[in-house]
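A single protein chain has been omitted from the complex, and every remaining protein chain is retained in its original position.
Letters are used for the chains, namely A, B and C, taken in the order the chains are written, and counting of residues starts over at 1 for each.
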Amino acid sequence: MFSGTSFYADSVDQAMLIIVGISVFFLLGIVAVMIYFVFRYSRKRNPVASQIHGNLTLEIVWIIIPFFIVMGMFWLGWKDFYDLREKADIAMEVKVEGRMWKWSFTYPNGKLSDTLYIPVDKVTKLVMKSVDVNHSFYIPAFRIKEDVIASRETYMILTPIKRGTFDIACAEYCGLNHSYMYTQLKVVAQSDFDDWLAIMPADSSGAKQDTTSKVAPKSENVAEASLLPDMASENSDKKEKSKKDDAKDDTANDLQNHRNFRLLTKYACVSCHSTDGSNTIGPSFTELGKGYTTVVTSGKERRAKIDAKYIRNSIIDPDVDIVKGYKPYMMPSMKGRISDKDLNSIVDMLLGKK
Amino acid sequence: MEDTTAIEHKHIPSYGNNILIWLTLLSLTCVTVAVAGLDLGPYILLTAMVVAAIKSALVINVFMHIKFDDPIFKLFFTVVIITLFVLFTITAFDVLYR
Amino acid sequence: MDTNQIAPAHAATQHRDDFGSKMGMWLFLFTELILFGGLFIVYMVYRIQYSEAFHFAAKELNLALGTLNTIILLTSSLTCVLALVALQKGNKALSIIFLILTKLLAVGFLVIKGFEWGAKISHGIYPGSAELANKENGEIIFFGLYYSMTGLHALHIIIGLVILSFSLVFIIRNKVTPTNYIKLETAGLYWHLVDIIWIFLFPLFYLLH
Partner (left out) sequence: MSNTASPTYKSFYDYKGKYTGILGWILSTDHKRIGLLYFWSMLSFFLVGVTLGFLMRFEMLTTGPTIMQPQMYNAVFTLHGIIMIFLFIIPGIPAGFGNFLLPIMIGAEDVSFPRLNLLSWWLYIIGGTIAVASLFLSGGPIDTGWTFYIPYSIRTSTQVVLPLIAAFILGFSSILTGINFITTVHRLRAKGMTFFKMPLFVWSLYATGWIQIIGTPIIGITILLVIVERTFGVGLFDPAMGGDPILFQHLFWIYSHPAVYIMILPAMGIVSEIIPTFARRTIFGYKAIAFSSLAIAFVGTLVWGHHMFTSGMSDTARWIYSLLTFIVALPSAVKVFNWVATMYKGSIKMSAPFAFVMAFIFLFSIGGLTGLILGAVSTDVHLHDTYFVVSHFHFVVFGGAGFMFFAGMHYWFPKLFGKLYNDKVALWSVLILTIGFMMLYFTMFILGYEGMPRRYYDYLPQFHTLHVVATVGSWVLISGIILMLTNLFIALRKGKPAGNNPWGGLTLEWQTQSPPPFENFDYTPEVIYGPYDYEHFDEIINNGH
């Protein structure tokens, strides 16, 4: 039962054990007494009932005793949590960003990662914010979770005492791929962590970010948890199937094989935009190949030419021109969250430039 | 207990009484507008709410007859107002301490 | 508990229960009170979060019109209760006059409200407008609340008008009489409630300067 990942997790398990113990005691007691009565006082054995209207003493006893029991339970649940939240000696603060359906972590030195690395035996504070809907950052092994919302930063404090790899899930329903919003927490020794942190990927967009690290041998490092259907490979399967279908697919080919394709996974674009022509949450990127599209701008429909300016606006200010048939506010704005360099690369790529 | 169908009136309806209340309400309105002009800082909200509470108490008691009616209505009303008040307070516990 | 512990017992002949009707109406009014109560909770939460912006945004509202509307609504409450008094005293004609007066005042309230909204909208301040989108978050919220709360209140005035119209017809057709006035009384209760809501809306929006 005890996970041993942190003192906090163990004391939660302990609180749980105590409450469950009391509950089982009451449950079994009540059920046993009930079954005994049903047999002992069945109509056969006890044809005439005694009429007992009540008993004040008993009534008071079974209000007072449970009262103290539940107050104890309350205290049990509150004290750990309170201690946890009030931790002062914070060694490091990591920014967590949740978006549909991807977590990303920014370290104090600017390093970006989509797996969470933290040093063992140190207090790490996660400062979390969402860019779109509510998510909930959940590490089952640490018995901890906190919602990640768009209006305000929330926080979580981790003090791991055990090295290892743990699942991080999203526990607040957030739409289509809510159940695939997994990533991993790696608790490593301080020295390994420092080495890892020091390696800044050549370009800050960092697809290779953590694969280069020695603490995370390539084989073990599945950035998206085992569950996440690898969008890219899935799409390439489909691509294989429909290879000879029509010219449209060329765009997909190009995109999939584009040297900057990882940018589209990095910013989770592909969770809403497919590269195979299927329109899911947003229009497929292959639609961009058509050169023109119909958009709704402040309530009016118009035909828009797809050029660098249009694509750039669609990424920075997605709610200005809404592609016909889609909803505004769906796509999170990338304003301030994407470097100019990455933005330019994406725009070029989407325009079909090599 | 036959007469419970039609409501017995312990109180005799009168024009004058109601008009008096109306005048009070109007003057209270003037008061609250005037007070809002002063710079009372944090007390603006307080005074405004107190005046509003007095005004609504007058309307409820006299215009809506709760003062003259069966006490059960008073009881009901108190319960509802207390509940509403508690809802406000414990919601505030979240917002104020964030 | 209630003084009428033992209600008229199973009297098959008796289907009129004024006390019951009034109780039903009060219970309904409680639901209305809490409906608005929910909105006031929203107001409270945002006022705590954005108190500066609220004060700033409130300057856009027209205090004179707000005060005028308060006076109008209070007066309509008076005429409404006088209509009942008149009927109880057996003066049907006077009662009808008071009732019509109430309705005229209500329409007046709506017209003024309409002007107010119109002025805001012509200044480009309405939900989703570009003008508003450029303002601070707190101001967007303020006007969001302003439109929702006064809008819902106006809707209640309109419903109240319909109810009063029915009462008027009932009085004219002698369905509501000096001895059987419960329908007018409950309609009046509804009308006063709408008044009470406004008594709170007014300082919360107009008296923030």
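Keep this in mind: contacts are C-beta pairs under 8 Å (C-beta built on N, C-alpha and C of every residue); 3 or more make two chains touch, one makes a residue touch a chain.
Here the structure is a predicted model, which is why all the values come from computation and not from measurement.
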Touch partners of the unshown chain, restricted to the chains that are shown, please. A, B, C
Touching the hidden chain in the full complex, which residues of subunit C are there? Just list them. 1-2, 4-10, 12, 17, 19-20, 23-24, 27-28, 30-39, 41-42, 45-46, 49-50, 127-128, 133, 136-138, 140-141, 143-145, 147-148, 152
For subunit A, which positions touch the chain that isn't shown here? 11-12, 15-16, 19-20, 23, 26-27, 30-31, 33-35, 37-38, 41-43, 46-55, 58-59, 62-63, 66-67, 70-71, 73-74, 76-78, 80-82, 84-85, 132-134, 136, 138, 140-141, 143-147, 149-152, 154, 167, 169-180, 182, 225-227, 281, 326-327, 329-330
Contact with the hidden chain only, please: which subunit B residues? 72, 80, 83, 86-87, 90-91, 93-98
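The definition used in the following text is that only the chains that are shown with their structure count from here on.
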Let me have the rounded angstrom distance from the C-alpha centre of subunit A over to the C-alpha centre of subunit B, please. 49
I'd like the Å distance between the centres of subunit B and subunit C, where a centre is the mean of that chain's Cα atoms. 14
For subunit B, residues that touch 2 or more chains besides their own: none
Quick one: which residues in subunit C touch 2 or more of the other chains? none
Please give the residue numbers of subunit C that touch subunit B in the complex, ascending. 1-4, 6-8, 14, 16-19, 22-23, 26-27, 30, 33-34, 37, 40-41, 44-45, 48-49, 63, 67, 70-71, 74-75, 77-78, 80-82, 84-85, 88-89, 179-180, 182, 188-189, 192-193, 195-196, 199-200, 202-204, 207-209
Give every residue of subunit B touching subunit C within the complex, in rising order. 1-2, 4-7, 9, 13-15, 18-19, 21-22, 25-26, 29, 32-33, 36-37, 44, 48-49, 51-52, 55-56, 59-60, 62-64, 69-73, 76-77, 80, 84, 87-88, 91-92, 95-96
